[in-house]
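The next block holds one structure in the form of structure tokens; read it before the comments.
Of the protein chains in this complex, all but one are displayed in their positions.
Order of writing sets the labels: A and B. Residues in every chain begin at 1.
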Amino acid sequence: MKPKIGIYGLSGCWGEQINILNCEDELLDIVGAVDIVDFLGGSSVNDTESRLAIAFVEGSVANAREEKELQHIRNRSDLLVACGSCACFGGVGAMDAQVSRPELIKQVYGNNGPAKSWDIGPHKPLSEFVKVDLAIPGCPMESKAFVKAVSSLLNGDVPLLPTYPVCLECKMKEYDCLLVSRGLPCAGPVTVAGCGARCPGYNVACIGCHGPVDEANMGSIEKIFEQKELPMDQIKLKLRTFAAPVLDKERE
Amino acid sequence: MKILKMPKQNLDLFVSVLPAFGEVYAPVKRGKGFAFDKPSLWSDVQMKYTRTILPPKKLMLPPRETTIAFDPVEGFQDQLAMASKPMVLFGVHPYDIYGLNILDRVFAQSKYPDPYYIARRKNTAIIGMDFEPDDKHFAGSMNSDFVDSGFDLFLSDIGDDYLVLVGTSRGDDIVVMSGCLMQTPGEADFAAYKRRSKDRRASYKTKLEMEDLPEIMEMEYHSKAWEDIGNRCLSCGSCSMACPTCYCFDINDEVELGSRKGQRIRSWDSCLFKTHALVAGGENFREERSSRIKFRYYHKQRGFVAEYGRPSCIGCGRCVEVCPAEINIISVIETIRGERDGIASSAPKSV
Partner (left out) sequence: MELQAVHQNPSEKTENPYLPHMARIVRIHRMVPDNYLFQLRFVDDNVLQNWEHRPGQFVELSVIGTGEAPISISSAPTRKGILELCIRRAGRVTSALYKLPTNAMVGIRGPYGNGFPVEEMEGNDLLIIAGGLGMAPLRSLLWYALDNREKFGTVTLMYGARNPADMLFREELLSLADVEDFNCLLTVDRDPTGTWKQHVGLLPTLFKKATFDPSRTYAAVVGPPIVYKFVLAELLKLNFRKDRILMSLERRMKCGVGKCGHCSVGYKYTCIHGPVFTYWDAINLPEIV
């Protein structure tokens, strides 16, 4: 019998689920190797109770209902994989986690906004609530990272995901450095790779979507930005877009 | 050594025979920089380039290559055939040829020759070309601005002609195949060569004092300067990637979905990454950023001298060019030598 897996989305854009469905060349191999029994984004008939070998969860946890759903997924799964930067770090929804929700509503809608807040708290990563066996960052998670994770996990191995910065992959493709050569605000030196330096390949400065590398030298890169007459806090804002809770935790 | 000359107007005809010796790579524009690439038109080739973003090592030790295929039943099969495609690398500056000669020592002339590297090296014709140093080249200080081996042909600009050194029998085959494009040089040509050689040696704007450097590095092992440099270093690895003689690699197995069949991949790595000296039990022998960048300098400027009698740095200036934090080898060494008051003074204006 093939191992059963489930694919879930909490608060997020469902980009990871789309990217899983985008694994067109591998989909037949995937369904040949696993039984996808619970995947609301891909099927209207789902088994929401049976035991799972692996649960892939995208999105962040924004309220008690999602926390409960996550607990339920965790309880029925041998392995739980956080997919994408929302699940890994809190993501875009956690960008302003420190600002109160009524204040945010006011900022967005002005004084004529909805009178009462929705049932949405600050967005948090999955690891705040449950044990996460593997975290695959990215906005969205790369399709090939998903395939690699499935392949390794089915063999009982932890997949080796990049821990090095985007610069490695950028240099491997011999792109002219956007930060050094063109003075563009590239977050590549402090951002985890895995994207194959996709944005720099299109002459777009890295926005930091895979989250910061371990021991990111923020002090140094802020100075570099300043010296290139880029807004000094731009690098921080870029990384905060995807991984604000990580940066806040490091500051503590 | 056989020495010929070729009028510059014959260059187009000369390069037209190169494809017979393999896929031709030559310096072309890449962004604001240059790269060895397959030129779609010969007019795209840059005869006056400063330096390519990546050195020729990228073709001998590719950023990512499959070395071995494995299968739980069949076992391990090498993928050497993939490394035996003939290539011609045109327009390589002498320091980059020197860089390949240094890689040879590690990958070809060592206890365990690397068959993948050797296959590529063997199947690649190298046509060298002289250059005008810019403000980042310091090859003159590293004895790497002239090479007497490691190329098949070497072209030196002597005005209206190129002086052509024939380094190998394959180089001679290229000459023979190109027909009557080459001539016998005369006294005047040699004089022109010597004049240009002298001018070039005098034209280096950047110099690095190598005298006693290994000893001084030993003495300054605990210098606070390394901490200052570590505080600026982003550990991005750009210098390692761009360095012609950095060769650290990682080896990872990638499996096919639903099986244990797959490929063993080797890919570039850097001693600046935090995981570089991490062992399975969790101990990290170079946990601190400063210890990692210090290690990189020691290995190049000190370790290679102990092992091979010369530093592995060849003065191409790539690490200076690519470092986002503007860590400059010249000022690092000057600081270590005590000729500069701390690395901070070398830092760009606002730092």
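What we mean here is this: contacts are C-beta pairs under 8 Å (C-beta built on N, C-alpha and C of every residue); 3 or more make two chains touch, one makes a residue touch a chain.
Computed from a prediction, not measured in an experiment: that's the story for all the values here.
A.B. asks: Which of the displayed chains are touched by the chain that has been omitted?
C.D. replies: Spelled out, the missing chain touches these shown chains: A, B.
A.B. asks: Which is it among B:M47, B:M82, B:I216 or B:C248 that touches the chain not included here?
C.D. replies: Touching the chain that is not displayed is residue B:C248.
A.B. asks: With the missing chain put back, one of B:D12, B:E132 or B:E307 would touch it. Which one?
C.D. replies: With B:D12, B:E132 or B:E307 as choices, the missing chain is touched by B:E307.
A.B. asks: For the chain left out of this view, which of B:L41, B:A202 or B:V279 touches it?
C.D. replies: B:V279
A.B. asks: Contact with the hidden chain only, please: which subunit B residues?
C.D. replies: 67-68, 70-72, 75-76, 78, 80, 101, 104-115, 118, 121-122, 126, 149-152, 167-168, 170, 221, 247-253, 255, 259-262, 264, 266, 269, 271, 276-283, 285-286, 291, 295, 298-299, 302-304, 306-307
A.B. asks: Which residue numbers on subunit A touch the omitted chain?
C.D. replies: Residues in contact with the chain left out: 155-158, 160.
Basically, only the chains that are shown with their structure count from here on.
A.B. asks: Could you grab the centroid distance between subunit A and subunit B? Build each centroid from C-alpha atoms only and quote it in angstrom.
C.D. replies: Centres of subunit A and subunit B (C-alpha means) sit 37 Å apart.
A.B. asks: Show me the residue ranges of subunit A that touch subunit B in the complex, using the header's touch definition.
C.D. replies: On the subunit A side, the touching residues are 26, 29-30, 32-33, 147-148, 150-152, 154-155, 160, 163-165, 167-168, 171-177, 179-182, 188-190, 213-215, 217, 219-221, 223-224, 226-227.
A.B. asks: Quick one: which bits of subunit B touch subunit A in the complex? Just the residue numbers, please.
C.D. replies: 30-33, 35, 52-54, 58, 63-64, 231-238, 241-242, 252, 254-258, 260, 267-270, 273-275, 289, 321-326, 348-351
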